[in-house]
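Of the protein chains in this complex, one is absent; all others appear in place.
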Amino acid sequence: MKKRVFSLLLAVLTLLALSGCGAKPTAQTPAPAPEAPKVEKLRIALVLPATVDDLAWGQSMVEGLKAVQKTMGEDKVEVAISEKLGGAVDAGSAIRQYATQGYDIIFAHGSQYQSVLTEIIKDFPKTTFAYGTGFTTHPNVFAYDPQAQEGGYLLGMLAALMSKSGIVGIIGPMESGDAVKYNYGIQQGVIAGKAEVKSRIAYTGSFNDIVGAGNMAKTQMSAGADILTGSSQQAVGALRAVAETKNAYWLSTDMDQSGIAPDHVLAAQVYNWEKIVKKIIELRKAGTLGGQHLTLSLADGTIELKYNAKLADKIPAEAKAKIEQAKKDIISGKLKVELPKK
Amino acid sequence: MNTKFRQVLKQVLVLLAALAGALLVGALFLLLAKSDPIKAYTVMFSGPVNDKYGITETLVRTAPLLLVGLGIVISFRSGIINIGAEGQILAGAIGATAVGTSLPDMPGVILLPLVFLVGGLCGAIWGGIAGWLKAHLSVNEILSTVMLNQIAFQLYMFLIRGPLIDPQEVSYGTGVPQTAIIPAQIWLSKLIPGTRLHSGIIFALILAVLVYIFLWRTSIGYRMRAVGAGPEAARYAGIRVEWYLVLAMALAGGMAGLAGVVEVTGVHHRSLEGLSAGYGFSGIVAALFGRLHPLGTIPAAILFGALLLGAEMMQRAVNIPAAMIMVIQGLVVLFVVSSDHFQRNPGSLAQLKAKVFRGNVDKEGGEL
Partner (left out) sequence: MDGIINSEIMIIILAAGIRLATPYLLAALGEMFVQRSGVYNLGVEGIMMMGAFSGFYATLQLGSPLLGIAVSLVVGALMGLLMALVSVTFKAEQGISGIGLYMFGWGLSGLLFRLYVGGITSVEGLKAVKVPLLSSIPFLGPVLFDHNGLVYTAFLLVPVTGFILFKSSWGLNVRAVGNKPEAADTLGVSVVLIRYQCLIVGGMLAALAGAFLTIGQANMYADNITAGRGFIAIALVYFGRWSPWGILLGSLLFSLADSFQSMVQVLGINFPYELAVVLPYMVTIIALAISYGRVWAPAALGKPFQRGTRG
């Protein structure tokens, strides 16, 4: 037994050595090709915990970056994306690799990346890093922080004013981070919209189980909810279940999901990442590499309330007016949407 | 000597052939994804060994893989399988973090061992539950560990979003599910400055040797292996089979728990979302590639760590969907495990594993 183990050990080490030696010469070939910088190109990298097509957090950022790339010119901006890096270890490798390759701005688009960032940033003082949701900044780190409760509040009002059954259903992933802020906003908005309407929260316990979210939505609807909402990647499963039900509507967050169910998505809270990205690019140009805590809010237009044009006539004018008033009040600071205090 | 050399040579050749096979099939998928297989593979193989960055990042992954793998070795050798390492990692991590953050003023020389002890213990308890359920209530451990993984995950999330959340997350209203940073005196030291490589790898290597000594040089280890080789015979020989089953699972869980502690003290310095990162499963592969031997698991864990990193680097280099990483890893596992067939005839190891997967059997066959 021992002999066999030893021989295998040897075999593996040989293999390692072989691949090491064999690789060295080939590895040098790509090295001298760091495209001679003719045009001053801005290089942006994005690291995502989920996928680029999750119809939520990740995709909204990808579309924001693409929009920036479009307006600034494809030849001026390069965008590289690494997805499915839910584990902070792998994300750390990716971020460090991008930094080593000389990317100018690296978006670590997940709240779980804060710790790995603090370790990397010291070695790359000239690189700008940005991550969110978070608040801790460093001289070369921006933190961004969507005030999800603000749009949630408006959507909650809309839900209360539109619900015929008097029950608004929320499908939460887990009770943490942006989901809590959003749900809390919805709940307060529902109360403000119509006091007698109830909101019910149920959690699937998973960020990405779309089948589970769909089933939770079915349970919510069978128990009376007719306006539903929810956040994170799993939410799209709930949306699909709503889309199969007559007279049930969905409110989406992070991005506009009406494309997948045009007859059922009433409105959306949309994060305008394009503005945030542009802001970071401009700050960097002006010499500010980081150090700012950037909030996304209704006030500066980085959070928008977007109605689905196709269903616009379903929403009574007085409801719309009431919501617009609340929006103005939030923007002016007259109305403050509270966050949970533990 | 000559025959031995030829044997080794044969093993290397077979392994290389298997690897080549996996890469060849993988190349088809790479072509399907319209990317250049040569470029992709160049990065995949050179990346992890090419420079300081690659080597250290590989070893950063090796530490948890090896620790989980050692636990798998212990449990398998004792005739019980542990697929609950994901949950045990979380149990260890959260235990370590809770102790670390609540005693911020304690000197490192006391706190660090304490943190390792508590974390290991938490993992051991979580693993021990499955062992106890099997030994005393005949609950199959595959069932219980699958279920316990989910329970651990939810419990862990509850703790890091609730009682143990970083107070700053509450005051800033961001509410990100992560604990406060553990005090700096218990951060594992960096072996090479400017990299993430921490002393956890040394800890894991030492533990591998200790596990080897434990299993092959102590009477407890001997009895555990006897239980693994045949519970009936062991019972006949007067060994308390139930007790050793619980012990095996507790030790396996403890090892996975220590992997969690190492991730907390060495890499993240807190408990956060996604901490287990699939090591609970890849650790099984590392242990079985290491022929269920503590020392064999060392190169296997290094190799698997390199594969994890290399595939990630490849994905970024040729810009293909991240799913390709799993495709390549899956293919490598399938081909390498198939190549075993050409290396040796399935001997005692296969029999051992057969016993393990059949579960705790009182009666052989009978019922047709």
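A and B label the chains in the order they appear, each numbered from 1.
The rule we apply is simple: a residue touches a chain if its C-beta (ideal position, glycine included) is under 8 Å from a C-beta of that chain, and two chains touch if they have at least 3 such contacts.
Quick caveat: nothing in here was measured; it's all calculated off a predicted structure.
Engineer: Where does the absent chain touch, in terms of which shown chains it meets?
Structural biologist: Hidden chain contacts in the full assembly come out as A, B.
Engineer: Going by the contact rule already stated, which one of B:A98, B:L164, B:L188 or B:L331 would touch the omitted chain in the full complex?
Structural biologist: Answering carefully, the residue with contact to the hidden chain is B:L331.
Engineer: One chain isn't shown here. Among A:V68, A:A261 or A:L298, which residue touches it?
Structural biologist: In the full complex, the listed residue that touches the missing chain is A:A261.
Engineer: Of the residues A:Q220, A:T253, A:N272 or A:S297, which one touches the chain left out of the display?
Structural biologist: In the full complex, the listed residue that touches the missing chain is A:Q220.
Engineer: Using the document's definition of touch, tell me which of A:Y203, A:Y249 or A:Y307 contacts the absent chain.
Structural biologist: Only one listed residue reaches the unshown chain, and that is A:Y203.
Engineer: Spell out, residue by residue, where the missing chain touches chain A.
Structural biologist: Touching the chain left out of view, chain A contributes residues 50-51, 53-55, 84, 169, 172, 175, 200-206, 208-212, 214-216, 218-220, 222-223, 225, 233, 236-237, 240, 243-244, 260-261.
Engineer: What is the set of chain B residues that contact the non-displayed chain in the whole complex?
Structural biologist: Touching the missing chain: residues 29, 32-33, 81, 83, 133, 137-140, 142-144, 146-148, 150-151, 154-155, 157-158, 162, 281, 284-285, 288-289, 321-334, 337-341, 345-346, 349-351, 353-368.
Methods note: only the chains that are shown with their structure count from here on.
Engineer: Any idea how many Å lie between the Cα centroids of chain A and chain B?
Structural biologist: The separation of the two C-alpha centroids amounts to 31 Å.
Engineer: Which positions of chain B touch chain A when the two form their complex?
Structural biologist: 4, 7-8, 11-12, 15-16, 39, 42-43, 45-46, 49-50, 53, 57, 60-61, 154, 157, 160-161, 165, 168, 170, 172-178, 181, 194, 196, 263, 267-270, 272-278, 290-291, 293, 295-296, 298-300, 302-303, 306, 308-309, 312-313, 315-316, 319, 321-323, 325, 344
Engineer: Which bits of chain A are touching chain B when the two form their complex?
Structural biologist: 1, 3-5, 7-16, 18-20, 22-24, 26-27, 29-30, 49, 51, 80, 82-90, 92-94, 96-98, 100, 111-112, 114-116, 119, 123, 133-136, 145, 174-178, 180-181, 205, 339-342
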